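Here is the structure we will look at.
Of the protein chains in this complex, all but one are displayed in their positions.
Order as written gives the chain letters A, B and C; numbering starts at 1 within each chain.
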Amino acid sequence: MTYTAPQGDTLVARFVQARGLTAALAAPLSDADASVQPMPDASPAKWHLAHVTWFFETFVLRDHVPGYAAYDDRFAFLFNSYYEAEGARHPRDRRGMLTRPSLDEILAWRAHVDAAVAAALPGLSDAARTLVELGIHHEQQHQELLLTDILNLFGENPLVPSVWDRPRNVPAQVPAPVRWIEGRSGIVEIGHDGDGFSFDCEGPRHSALLHPHALADRPITTAEYRGFVDDGGYADPRHWLADGWAWVKANAIEAPLYWRRQEDGWRAFALDGLHPLHPAAPVTHVSYYEADAFARWAGARLPTEAEWESAAATLDPSAGNFLDEAGPVRPRAAPAGTGLRQMFGDVWEWTGSAYLPFPGFRPAEGAVGEYNGKFMSGQFVLRGGSCATPRGHVRASYRNFFYPHQRWQFTGIRLAKDL
Amino acid sequence: MTYTAPQGDTLVARFVQARGLTAALAAPLSDADASVQPMPDASPAKWHLAHVTWFFETFVLRDHVPGYAAYDDRFAFLFNSYYEAEGARHPRDRRGMLTRPSLDEILAWRAHVDAAVAAALPGLSDAARTLVELGIHHEQQHQELLLTDILNLFGENPLVPSVWDRPRNVPAQVPAPVRWIEGRSGIVEIGHDGDGFSFDCEGPRHSALLHPHALADRPITTAEYRGFVDDGGYADPRHWLADGWAWVKANAIEAPLYWRRQEDGWRAFALDGLHPLHPAAPVTHVSYYEADAFARWAGARLPTEAEWESAAATLDPSAGNFLDEAGPVRPRAAPAGTGLRQMFGDVWEWTGSAYLPFPGFRPAEGAVGEYNGKFMSGQFVLRGGSCATPRGHVRASYRNFFYPHQRWQFTGIRLAKDL
Amino acid sequence: MTYTAPQGDTLVARFVQARGLTAALAAPLSDADASVQPMPDASPAKWHLAHVTWFFETFVLRDHVPGYAAYDDRFAFLFNSYYEAEGARHPRDRRGMLTRPSLDEILAWRAHVDAAVAAALPGLSDAARTLVELGIHHEQQHQELLLTDILNLFGENPLVPSVWDRPRNVPAQVPAPVRWIEGRSGIVEIGHDGDGFSFDCEGPRHSALLHPHALADRPITTAEYRGFVDDGGYADPRHWLADGWAWVKANAIEAPLYWRRQEDGWRAFALDGLHPLHPAAPVTHVSYYEADAFARWAGARLPTEAEWESAAATLDPSAGNFLDEAGPVRPRAAPAGTGLRQMFGDVWEWTGSAYLPFPGFRPAEGAVGEYNGKFMSGQFVLRGGSCATPRGHVRASYRNFFYPHQRWQFTGIRLAKDL
Partner (left out) sequence: MTYTAPQGDTLVARFVQARGLTAALAAPLSDADASVQPMPDASPAKWHLAHVTWFFETFVLRDHVPGYAAYDDRFAFLFNSYYEAEGARHPRDRRGMLTRPSLDEILAWRAHVDAAVAAALPGLSDAARTLVELGIHHEQQHQELLLTDILNLFGENPLVPSVWDRPRNVPAQVPAPVRWIEGRSGIVEIGHDGDGFSFDCEGPRHSALLHPHALADRPITTAEYRGFVDDGGYADPRHWLADGWAWVKANAIEAPLYWRRQEDGWRAFALDGLHPLHPAAPVTHVSYYEADAFARWAGARLPTEAEWESAAATLDPSAGNFLDEAGPVRPRAAPAGTGLRQMFGDVWEWTGSAYLPFPGFRPAEGAVGEYNGKFMSGQFVLRGGSCATPRGHVRASYRNFFYPHQRWQFTGIRLAKDL
């Protein structure tokens, strides 16, 4: 990052706000809820709470605040995630074994680190302030993961508990059929321009060549996706990538992740429990394989990330349905209107682009630089953020990435086509 | 069981005592401690607390108390263990997903069922009283599992937490070398004689033929077992069964389960945390493969279960080191003296006998009868109970059984030899 | 073995006969047939041909014939099976990778070793002659495995090829219902008495105690077993051991190994190809789990090995349906008559006895002594030999052993019951 964090009280305020939101998200969780790991891809909520705290304690307090002593020397081993340069760490798939320290102890550690960072912030160097900024963005990433991982855990419970009882979704008009919005073609500039914070993989800004194409004006709805299900989409290999078809067969996949077939029809599990499908809302919790198969079935394709970013560049990221406060976030039906809607927020949109370095990419140096570059094989890029992404976190250049079979994030589908 | 439970207040008192001990064992556990499943063989403490309660609610209250309504209809699916006749149930290896109901909710359910059983007991039929008796013994089995499963969970935590801080073990004299006690030979009677409670697999009582043999007067100590370790016992295939050798290689086994190699030597993890080895105490947490390999290395063998039972028949089961109250149970050094010591308590003793039906065995009818017969393949019999077995639970005829690779119970070694 | 092989030409003749039969069994096989390994439990025919040759070359020629030079120094690594004392060896599950040496090369090696052993035999010491005897019995074991492994390989081929086209089975009268033959009770002597050859695990001879019981007069037929299948036997967990039920579910087992459900009914695959079921012949290729489940369904149990051996002791082993010459061996229908029939030959009979050492058992010293003792966990004993066992190989005391899920041998069921 060449970015330098802003001066003044803004950073303190944003630090306090971010840390507070994380705590609020965890507030409904019991000690047990916060400790169990439902699958290797997901981490316990307590681990998220601790890991982001370890980040501030290590890269800000340890490295930039003279005399700061680690709150507990044993925590580094437990709560480092994947920073090889920071030494040995607890195996990822055993994170759920850590019933101690307790949730309360982790919250106490958080409070201690919060106070120390807040006290130190006014005197920190620009380098350290920039690490605080990075830490806030890192915290936001884990806020989203905390929500999706808790959803995954509760989805394993036959009692279908809800994290928040108050349902968020309200009946909505099923949107008009998809309309196609022609995109720019020729050479465009994409990638982060260095103005404001970004992750290393978003840059450098560079020219990209777009071929004539159009994007759908909104994401695919649950009702539209159900058409694919009802049409036998999961039983016809012609729609599927070979790896996707093998995944469908090996796991007996027949619908998006949290759909449950009941005697009276499909229901979907969400942070507010088990409810009927919302036909008007964007379909979510689909894998790349499903997104690609749906697109093929629909006679379309997924957008490339350059097409997506080019279209998104002039839109306001903050206008979307994002995470603002603790509660049962869910994708919302497309608003009425014309033009591209819901590019930001609601659901992460699978692109057809593999997650690879932009031309001229150089990873940041040091442990913090392990951050993104080493995941550049086998994954696909998603764009735009979701209803579980903290507002303000994403940008037009923001690149998320997951393996094509993963679907426990709020992932959805926007179609594209060649012109 | 043809056994009929005793009349009078004894049963109520024993029911109250047993249920209270279970609660006391779980008292040091947090909600998270009680919810996490460290491996498929072990269950969360909360599951144990719930499952034994389900047993009383189902087989006593539901079946024998008119008008009793289930506390929560959803619990049967969650907390049935393996009673096929009782219908579908939650998969065993997903028991750790149940962060809800919480520990407090399960404890409340326990209190409700305790009150209902205590209230009903005076008026129960003999059949129902016998099921209460069975439930108490069942509860005792799960008390032991609760302890060994918590130990296993805490053993997965790099922080090596202790369940109880107060160490129980005290320095002890290393016992004199093993002496051989000749056993009876010829025809003996073994198996439960029907006087008092027993599990179905302990009978029928029958004659067995013993060949001339002797038993070691005490279990193998940690110091003796360490001799096997130091002699390269884990690196020499000649000592091992073929399956055992494959297990050693595949899992890089080099010592008993909870031994940890540290810079300054071996330590062992127990319910009171990580401590130096206790040379005088019986070695524990060894698999059948290890017990058999040790015996072969020592030029001896394991006893048969008939040899063991014949020798134990005239000893007092209640004299051993058993679980009396909540606390960090551990095997104790052999007391001074001559003759067979520590046959009961301290460590379960692996026998060389496969767990198979006694001549004339007939499983009990109905769901309760699924209990033991269906596990009669691939497992070996252990005898005598351990420091984690509730006092009063075992008898000379008591048959425990585990697969030869399992060692998270308090399992140890007593040698035998042919004469 | 304390046994000493007989003097004179008998041993030469038997050596020549045994080696010749092996070659005849392999004669219908192509180089490819002889090289492929269908599953880790089974070995390629070429490997069998080589391994038994390695045995003679190593333990007889190398150790007892001065100046004998190994035919090819590289073969020891390839064709040792599990003799840890003989050093490193090719992994068992990669035996099918050895397309070189070719079948013809192995046959040339066989011829070389045959000639060397035959030439040396007249001058060999008693110790060496005894090893030749052991080698012959070892060869016979691999003759049976060669047949069952080839059957397994051909069973994987959608073309259902037959090893021998000439069908062996002929229509036969369905036998009369099972009659029960009371066995001896009280103390009996079992185990090999040291007169003639035996494997170490057959001894020592010892007294055993039999409880009142009866054995079925003949094995269960295919028609009787089909009654279990048609009655939903594979869908009802009450008939099954817990491990067996897990095995049925995990592998979608619904019939004996080589039964194939076709549009017009069941067929069975055998060495002579795919044919309709033979209702009158003993059911074969069933696992212990299936044998035990059938017995439970039938209200009976499996015999113990002592019951079996006691009953078999006075019968003539050589009277059975055994392997005499190369061809499509199959179990035959029970002959008319009364009394115990088919105790020897036709199908190995699962007993309910775990494979464990007899009282006083001591393994033979040295590499050859690794032979049997190290397999004594987790397996069950089978008795009596099968249609694929070379005539003369088995005795009343002969103990075969397999894991309870294995069924690619000619394994069948004889019922027993308590009296």
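Quick note on the criterion: a contact is a pair of C-beta atoms (placed from the backbone, for glycine too) under 8 Å apart; a residue touches a chain by one contact, two chains touch by 3 or more.
As the structure is a computational prediction, the values presented were derived from the model and not from experiment.
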**Message:** One chain isn't displayed here. Which of the visible ones does it touch?
**Reply:** A, C
**Complete:** Of A:352, A:384 or A:412, the residue that touches the missing chain is A:352
**Request:** Using the definition of touch stated at the top, determine which of C:65, C:103, C:178 or C:415 touches the missing chain.
**Result:** C:103
**Fill in**
Across C:21, C:36 or C:214, the one contacting the chain not displayed is C:36
**Prompt:** If the hidden chain were put back, which of A:288, A:322 or A:402 would touch it?
**Reply:** A:288
**Message:** Applying the definition given at the start, please give the residues of chain C touching the unseen chain.
**Reply:** 30-36, 38, 46, 74, 77-78, 90, 94, 96-103, 153-154, 156-159, 161
**Asked** Which parts of chain A are in contact with the chain that was left out?
**Response** 82, 84-85, 187, 206-209, 211, 237-238, 240-245, 288-289, 292, 301, 352-354, 356-357, 359-360, 374-378, 380, 404, 418
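Criterion: only the chains that are shown with their structure count from here on.
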**Fill in**
Whole-Å distance, C-alpha centre of chain A to that of chain C, is 59
**Message:** With centres defined as the mean C-alpha position, give me the chain A-chain B separation in Å.
**Reply:** 46
**Message:** Residues of chain C that contact two or more other chains, please.
**Reply:** none
